[in-house]
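A single protein chain has been omitted; all remaining protein chains appear in their positions.
All chains are identified by letter, namely A, B and C, in their written order; residue positions are counted from 1 within each chain.
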Amino acid sequence: MKKMVRTLVLILIFTGFWLILNESLAFSQILTGLFFSAVALLFTNRYLLEDDYLGAYGIKPKVLFHYAVYLFVQIYRSGFSAIIKIIKGEDAVKIIEYETCISNELGICLLANAITLTPGTVTISKNGRLLQILAFQDENTFTDITEGKSCSPYEMILRRIDS
Amino acid sequence: MTENIFLITLVVLALIALNTKKLRRAVVYLGIFSLVSSFVYLLYGAPDVAIAEAIIGSTITTVLYLVALRKYQVFSIFYSKSENDHNISYIKNNAPFLNNLEAFLIKCEMEPQIIYSGESIETILDQKKFDLAIHHTDQDIWIYGCAEDYQIDAVENYLHDNHGDLNIHLIRCEEGDDNEA
Amino acid sequence: MIDLLAYLLITIALIFMALGVVGLFRFKDFYSRILISAKIETVGFLTIMIGFVILSGFSYAAMKILLITLMVMITNPLSTHAIARSAFLSGYAINQGSRP
Partner (left out) sequence: MTFLETTLLVIAIYITLVLVRVILGPTIWDRLLGLNAISAKIIMSIVILSIITQQSYLLDVALVYALLGFISTVLIARFIEKKGDIS
């Protein structure tokens, strides 16, 4: 039942993409869009993927929205602090080893993506739950957390994927 | 005005891609060339050609060039200096023999890749996979190479002929001892 | 009125990107260059795209621009991560010391 709902939602999203790309809202376009998204989804699931990713990589729309808004705010905040660094010309970097408290694989990947999107930090490698982060010398967003042994706000958001 | 800037950019990129000695750099230059030329097609009103250029230039050509470059042997050189200064322009100005070595390797149809490493020479010898490791102290230059690699002889002859005044010591490692990291 | 807001956003994005280009030339170390410039790109790209969406109003073109922004936001970190990882795994030195 849950899988059916997820498949239907995916088909609706793909139809939306089809309508935007064709720039029309005619009835025949909607029918073709539904048909082609269903065919594409079936073909991908049967012939191109090895596992059943539809159940494993599901994410709630509410969590996704919260994540996107928080990421947007965070990008602008650290963007302005990066400007100050350009003007001052500080260029010492360091490597942080950081262990997340997320157990979900999709959550870890989203966290690494968010870290790379935020100005001033780039994820270098991921090994299980251990992330290596390249950051500026005085960047203290993640070092504070490792000492306090608690989760950062990103992780608090991403932990709700499963539940 | 905007058109002229893009056209001049195209000419400059084509000339540089032709003139560069290292082939991997030429692949990057050609990637930028295809990006800019796709925009120029759009500027002259040909979106279909631009889409074709975008797809072909960004995926297929790069893959083909890289597959062709696999036949070309990569010769990785680790460079380690004793004092703690990793400013690359400083190193380049003070070690002219590195540039000559690179030119010599290109002449022998190999692709030199110099890595300015910050680690000590022992770590490099133990852990990294290298063809040539160079350790530069104040007076001497120590070069570590592996005995099974027959290119080392050519490098040694070349260095003796052209840089006899520098204190260059060439050390051959044991066979298969530390070249498998 | 709404056009003025879009023009303001585009101007801010151009200033952001100018600072990113300055950062490319100001820093001497590769790792600080990749941290600064590629990421200032993110902020500039986001801002200028929001400006274009406002400028083109509520139409199919605006939705297409939003789609492009979404795709770039997904693929841009991938390439930055690939470059940084390639440099790190090849053994390129990290400037740990504090320089003036």
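Following the convention adopted for this analysis, contacts are C-beta pairs under 8 Å (C-beta built on N, C-alpha and C of every residue); 3 or more make two chains touch, one makes a residue touch a chain.
Please read these numbers as outputs of a predicted model, since none were measured by experiment.
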item: Hidden partner chain, residues of subunit B it touches; value: 1-2, 5-6, 9, 12-13, 16, 24-25, 27-29, 31-32, 35-36, 38-39, 42-43, 47, 50-51, 54-55, 58-59, 62-63, 66-67, 69-70, 72-74, 76, 88-89, 92, 111, 113, 129
item: Contact set of subunit C toward the excluded chain (per top definition); value: 7, 10, 14, 17-18, 20-21, 24-25, 30, 33-34, 37-38, 41, 45, 48-49, 52, 55-56, 59-61, 64-65, 67-68, 71-72, 75-76, 78-80, 82-83, 85-87, 89-90, 92
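By definition in this document, only the chains that are shown with their structure count from here on.
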item: Distance from the mean Cα position of subunit C to that of subunit B, given in whole angstrom; value: 28
item: Mean-CA-position distance for subunit B and subunit A (Å); value: 35
item: Interface hub residues of subunit C, defined as touching at least two other chains; value: 28, 94-97
item: Subunit B, residues touching no fewer than two other chains; value: none
item: Complex interface listing, subunit C residues touching subunit A; value: 16, 19-20, 22-23, 26-29, 31-32, 34-36, 39-40, 42-43, 46, 60, 63-64, 67, 73-74, 76-77, 80-81, 84-85, 88-89, 94-99
item: Partner subunit C, residues of subunit A touching it in the complex; value: 17, 20-21, 23, 72, 75-76, 79, 82-83, 85-86, 89, 91-95, 112-113, 116-125, 134-137
